[in-house]
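Subset of chains shown; positions unchanged.
First chain written, first letter: the chains are A and B, and each begins at residue 1.
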C-alpha cells in the first residue's frame, strides 16, 4: 500500500475531491496546513508595522491506496489541482506497512 | 469618626475586612441622605380665596416643573453613565483584547474589567471625596468619606437639576475607564496583581487630583468655577486622555519591550473583536461627551454632534493617510482613527461648532497616525496597543485645538458682570486661552510622568511588575488566570 500526501491550494479542495471520487478513491483525510516554498507570501500592515507572511494557507490531503491506484490518483490530483501558478503544491508517496480498520478487524488493502 | 475607624480597622484586618466594616459606616451615610429629599409636588390650600388658590397652584407648578426638568436631565445622565460603562466593558476590553495575541486575550480584557470592580469600591469610600469634595486647589478632602452627604439632592456647584448621587456615579464611570486606558501600554507582560495595585494607586494619586483641579470645586484649572488658570476641558481631554496616555508612555518605557519585540511579528489575534470594541466606544462616547453637559438641554446636542463629527473626520483622516502611505486603507486604521478623533474632540465637544469638530477630528486622525507609525518606530518604545500614540497624543492636540476653536456662541463659558459674554478661544480673539490650555496640559503631563514613575517604582519593589519570561511566552491567560480564551478543539 502507498500513502499519497498532497499539499494543494485551499481553493482546490472541492475539485480534487471530486476528481478522486471519479476514479473511485473515497477514503481520505484532510488537514489544514500552511506552506512555505517558492511561492512568495504577502505583506500585511498593522498600525504601520509591516509583516511578511511567508506561510501560506494550504490543504494537505492524505490517502492510503492500493499500489495500483497510486498513479491514477496522482493524475487525478494533478489535473484537478493545477493552476499553473507557483504554489500549486506537491504530492509525496510513501510506502505503508499495514492498515487496520478500527470498526472491524480488517487489515491490509481490505481495510482501505 | 468613621475617618478614625477605618484606617485602624484596615491596619487590623487587612484588605478583605474593610468591606464588612462598611456596616458601621452605613448608618452615617443614611442620615446623610436624609438631608436630601427629592423634590416633590404638594398643594396645600386652607380656606382659599381665588388669588390664594392660584398662588398655591403656581407654587405647586414651580415644584412640578423643577421635578419634570430634573427627571428629564436625570434620565439623560443615567443613560449616559451606562454608556460610559459600556465604553470600558465590553468596549475598551474588546478593542484592546482583539489587538493582543490569542494567549493574552482574557488577561487583557481582565485588566479593564478589574477597574470596573476595584475603582468603584475606592470611589465609594474616598475617591469621589478626593476628586469632587471640598478641599484646596489641587485635591478634595475626606468630607464625603463613604459618600457621606452624597445624596439625592443636587449639589449646585455641579448641577442644579440632577441628584448629586447621579453626578457621583457618572463621574465614577470616568474614573473607571481612565486607568483602564493605560493598560494598552503594558499589554501582554504585566503581572495581574501588580497591575491592580499600580492602577488603584494611580487613580488615587494621579486621577483624583487631576479631576479635582479641572472639574472640582475650587480646582486650580476649573473654568466654570473660577479656577486660577481656567482650562477648557469639556469631557476630559486632559483629565482622562492626557493623564492616561502620558502615563502609558512612562509604563511602556519603564517595563520595557515584550519578548521578541519588534523582531517577532505580533499581529492582532482578532481585528474583528477590536472592530466591535471601537464601535461600542464610538456609541458610548456620546454618553461621555454629551453627558458631560450634565443635562439634556441643547448643550448636550452640541456636544453630541461635535463628538460624532470628530470621530467621522478622524476615521477618514487616518484612513487617507494610510491609503496614501501603504496603498491600502485598513479596518484597523479606520477604527483607530475614529478613536483618535473621539479622544481629540473630548475636551472640545460642548465648546466648538460642528464644522470645527470636523477639522479637529481630521487633524487628530492624521496626527495620531503619524505618532503611532513614524514617531513610535523612530524611538522604538513598545507602547503595545498605542495608548500613548492615541490617547496621549490625541488628548494633547485636542486640548490645544479646543483653545483654538472654542466658541462663546456654542458655550458662553466666560462671562463678566451683567452676564456680558467674553470670547472663548483663539479664533474668537481670546489668544490668552491658549496659555491656559498649555498650563492645563503641562500640569497633566507633569503629574502623569512623576506620579507614574513613583508608583511604578514602589509597586515594582513590592511585588514586581513583569511576569517571568516563561509566563510571558505561555501567555497571561494561562499564567495569570489559569484559563484560556478559546477552546476550538473538536474533541470536547
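Going forward, a residue touches a chain if its C-beta (ideal position, glycine included) is under 8 Å from a C-beta of that chain, and two chains touch if they have at least 3 such contacts.
Keep in mind that this is a model prediction, so the values were computed, not measured.
Visitor: Across the whole complex, what number of copies goes with each label?
Guide: Tallying all copies in the file yields the formula A x3, B x3.
Assume only the chains that are shown with their structure count from here on.
Visitor: Distance from the CA centroid of subunit A to that of subunit B, rounded to the nearest Å?
Guide: The separation of the two C-alpha centroids amounts to 54 Å.
Visitor: Using the touch definition from the top, list the residues of subunit A that touch subunit B in their complex.
Guide: 44-49, 51
Visitor: Name, in rising order, each residue of subunit B that touches subunit A in their complex.
Guide: 262, 265, 267-268, 322, 326, 328, 330, 332-333, 336, 369, 372-374, 376-377, 386
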